[in-house]
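Below you'll find the structure I mean.
A single protein chain has been omitted; all remaining protein chains appear in their positions.
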Amino acid sequence: MSKFISIIMGSQSDLTTVQPAIDLLKEFKVGFEVKVLSAHRTPKLLEKYVEAASRRGTKIFIAAAGGAAALAGVIASGTTLPVIGIPVETKSLKGLDSLLSTVQMPPGVPVASMAIGRAGAKNAALFSLEILAIKDRTISAKLNTHKKNMRVKIKKIKIKV
Amino acid sequence: MSKFISIIMGSQSDLTTVQPAIDLLKEFKVGFEVKVLSAHRTPKLLEKYVEAASRRGTKIFIAAAGGAAALAGVIASGTTLPVIGIPVETKSLKGLDSLLSTVQMPPGVPVASMAIGRAGAKNAALFSLEILAIKDRTISAKLNTHKKNMRVKIKKIKIKV
Amino acid sequence: MSKFISIIMGSQSDLTTVQPAIDLLKEFKVGFEVKVLSAHRTPKLLEKYVEAASRRGTKIFIAAAGGAAALAGVIASGTTLPVIGIPVETKSLKGLDSLLSTVQMPPGVPVASMAIGRAGAKNAALFSLEILAIKDRTISAKLNTHKKNMRVKIKKIKIKV
Amino acid sequence: MSKFISIIMGSQSDLTTVQPAIDLLKEFKVGFEVKVLSAHRTPKLLEKYVEAASRRGTKIFIAAAGGAAALAGVIASGTTLPVIGIPVETKSLKGLDSLLSTVQMPPGVPVASMAIGRAGAKNAALFSLEILAIKDRTISAKLNTHKKNMRVKIKKIKIKV
Amino acid sequence: MSKFISIIMGSQSDLTTVQPAIDLLKEFKVGFEVKVLSAHRTPKLLEKYVEAASRRGTKIFIAAAGGAAALAGVIASGTTLPVIGIPVETKSLKGLDSLLSTVQMPPGVPVASMAIGRAGAKNAALFSLEILAIKDRTISAKLNTHKKNMRVKIKKIKIKV
Amino acid sequence: MSKFISIIMGSQSDLTTVQPAIDLLKEFKVGFEVKVLSAHRTPKLLEKYVEAASRRGTKIFIAAAGGAAALAGVIASGTTLPVIGIPVETKSLKGLDSLLSTVQMPPGVPVASMAIGRAGAKNAALFSLEILAIKDRTISAKLNTHKKNMRVKIKKIKIKV
Amino acid sequence: MSKFISIIMGSQSDLTTVQPAIDLLKEFKVGFEVKVLSAHRTPKLLEKYVEAASRRGTKIFIAAAGGAAALAGVIASGTTLPVIGIPVETKSLKGLDSLLSTVQMPPGVPVASMAIGRAGAKNAALFSLEILAIKDRTISAKLNTHKKNMRVKIKKIKIKV
Partner (left out) sequence: MSKFISIIMGSQSDLTTVQPAIDLLKEFKVGFEVKVLSAHRTPKLLEKYVEAASRRGTKIFIAAAGGAAALAGVIASGTTLPVIGIPVETKSLKGLDSLLSTVQMPPGVPVASMAIGRAGAKNAALFSLEILAIKDRTISAKLNTHKKNMRVKIKKIKIKV
């Protein structure tokens, strides 16, 4: 199975945040890989990884980082593949720093920012699938089913008052 | 020329913000269309438009809105195509309201947020092209040239002190 | 008993926030109903519900949602009945996102925002009763008693220092 | 014509903000009056005015104030009629202070906050009309026409690219 | 002992915040009284209390409130005695709402804001004592001793590394 | 005429902000002096000035500063006289930095913060007068007249709609 | 061993925050000392200490403080040695107040701000070492090793999915 999606997190402690993305991609049976690589601590490894992954067939990068979150932007600087950013919640500023560092990219180097935290991680995976689904009917059909199931689940809820 | 990208803005006054996206897509000669449709003022028209555009072959939606910016999220609720949001700068809160309303989506309904304002608009277009480039070598090549030109342009700058 | 007030929450987890509204409406013996419906996950169900509820005699909508909280605004887009928004506290941004997404509505589509969280929920119910009380002397009298009791309760407090 | 709606602003300089509310109520031919009264500078006048207006038949109060905007809350403390707040944009904090002072009311004393500035003022008037429309078919019909016109206006917009 | 200082809190739950002020005034043996009175829930009682306290010889008001914290401002509207505000920490916005509602007073009606929470409460008491000390040498001497003790205490700290 | 009030500003450019305080103190004919002294650029001059002014009979310090506004706090560190802070509006953060640097003082060293900018300056002067008025019936009477005039002025405003 | 680096914290409770700086300097075997001294509570002691430390050979000051964090700025006002600030996380505003009070220094009095909290403390120590390393090859070599180890550590992480 080709690893179309590459998930990179800036620190091992970001795994809790990233987990919903991993779970969803498994559920959809889409090939992906997960790496810990930091824009600030392992910049050359990161650069090499982005180039190598692109050559091996990665189609989309997902990057999760917190604080002065340069990760997604730095990946985007080295590729023209789509890069999706997950701002990780931080202890003091609660992810507002991560969000602004991820989303406020200069013109010319796009990063697609998702919401802060685990909701953002799940949506990063879903958004990747939506990209792949443009040319992949199987994924497209699964996405529609997933969306429908979400509706059905909500429809069933009864609130007793 | 198929209109792969659909740009929707919540108000005619958002055109100034959206313009860099329009200019870039023209430059890349990728088919697109531009509409003014509001999640709050023309919800049914918007719903119908999203459905019709999807049937006609739209692959990606770009939505620009300000304030309580529901537009991108509402489009995303009605499709499994990728939706990219441009938070429009607002008079009082300077787009912080637009940004949070666009990016803080619940799990299950992804919106890819770009930066506030015109930088975000240019990047929304670029990001759309990156998505299309996954399966289109011409666009991919143009993106690489565009990235290279950006480098060359910066490289030439001399600061006299 | 006619169900004059319709309380809609975007997610079942919002029930804790909404509870004070439910409790107060019960105390006032005013007909109401509670639904889980999402602007982002069940948009068509929501649209149909708003139309059906309006036909059945709903006079006021109360909407509770968090994050990119489009719920109240989307309801307001589909009705000319008063819509009251309760911004739900969120994990990372503590409801600032919910508040701005609820209150910063564009001209033409009003949403009446209450405070973030349970205080806002209680006040959403009280505000609904104030609306109904304009033409209903029984509710008006009860509201005055409620206000008076609040005063009496505070008056009785003695702080020992 | 009974003056069902009372618009109070904390300072004469708030008139620019409040104007869209005045214009809309005129357009709808609903009776209203406008006063400058301050929670901080004329508290007793304000108290008396709120009581007198209520006796004379006012049904709804609209209050516009900026900064530590106590106006709407203080009016709400003295009545069980609906009170709608318009946070006025301020020079330094751009109305974030006004918004939080207006919307973060304690349980028991509801204020319905609109958006910061002129958009909020227009919506305050519209929301008042929605309240009156519950028992007034003429206003209800006009509101539906107003909503429809808004749709038609947007529908006609053509963006040339 | 005359009660020169009057501490008013908007809700009984604010007592934990206010306690350091009470403790300090006791330590300084300056007469004071503590009341629960709300600008929003007991406006007339508050108004009467402010007038009565002024007649009885109160020299300074200290007001603690959270959220849309109108308390200090409303007291200041009814007196020309100094009013000191303590912004109480709130659940969602952490007291930023309380701070802005307390400090951003319009010209003409001063409120002296202290820091958010218990540090602010202690300083409200100290600041009151500084005011009284202008004409009271005993308090002035005690304040100097208090300041000196603070220095001595810090001077003694040894950090072992 | 004794100079009871000392106004210190961190930079000459703060004079525009401070002017309303100067004007009001002149109007009240209360002795005061104005100095440019900086906690960061002239710390020893500031320290000496605070000591000398205290010996000469200064009763109250008013300090205006912007950005990392240490001025009021540093003055408060060197005296037990009341210190009132005016947060000056800044270019980028609009005075939010000045406000937090002025108001968030640690327990033991009170600073009374006014609103950001010129409104805060006027209120700093008024608050100083309120302090002096505790023991000065002439000032007290003038303050009551000033408050009354403010009311009369607002009362006369007629809004034509 | 000369004490080249002086770490000052505004309160004993800041030790938890400062600890990572202490640990790193020990690891690097660079001389340093740690003091509790407050810009607000012990201003003269602080002033004397800064002068004495400079005479004794201190090359760099590190200052940790929270809230209206004047410490680093006040040290910088009394020396032309480099001053590094660590904004301490606060209870209500989470260190945003500390950060703005530390970083927003006026032109002429530089403070080098690190991140809020313990990450900032570790980096304050590292940054001090980077300064010393300019003229000290041993420290420079150790810094390179430290950087390399950081890389190696991340490189070894394997995420199982």
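Which chain is which? They are A, B, C, D, E, F and G, in the order written, and residues in each are numbered from 1.
In this text, a residue touches a chain if its C-beta (ideal position, glycine included) is under 8 Å from a C-beta of that chain, and two chains touch if they have at least 3 such contacts.
Because the structure is predicted, anything quoted here is derived from the model rather than measured.
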Please work out which displayed chains the absent chain touches and list them by label.
A, B, F, G
Quick one: which of A:Met105, A:Ala119, A:Ile134 or A:Ile154 touches the chain that's been left out?
A:Met105
Those residues of chain A that touch the unshown chain are 10-11, 38-41, 43, 47, 66-70, 73-74, 76-78, 90, 93, 96-97, 100-106, 108-109, 111
Contact footprint on chain G, counting only the chain that is left out
20, 59-60, 80-82, 84, 99, 103-116, 118-119, 122-124, 126-127, 130-131, 133-135, 140, 143-144, 147, 150
Using the touch rule from the top, list residues of chain F that touch the missing partner.
9, 12, 15, 22, 26, 32, 34-38, 41-42, 45, 67-68, 91-94
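Keep this in mind: only the chains that are shown with their structure count from here on.
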Return the chains common to the contact lists of chain C and chain G.
A, E
Would you kindly tell me how far, in whole Å, the mean C-alpha position of chain F lies from that of chain A?
51
Distance between chain centroids, defined by C-alpha means - chain A, chain G (Å):
35
Can you list every residue of chain B that touches 2 or more other chains, as numbers and ranges?
38, 41, 67-68, 93, 103-106, 108-109, 111
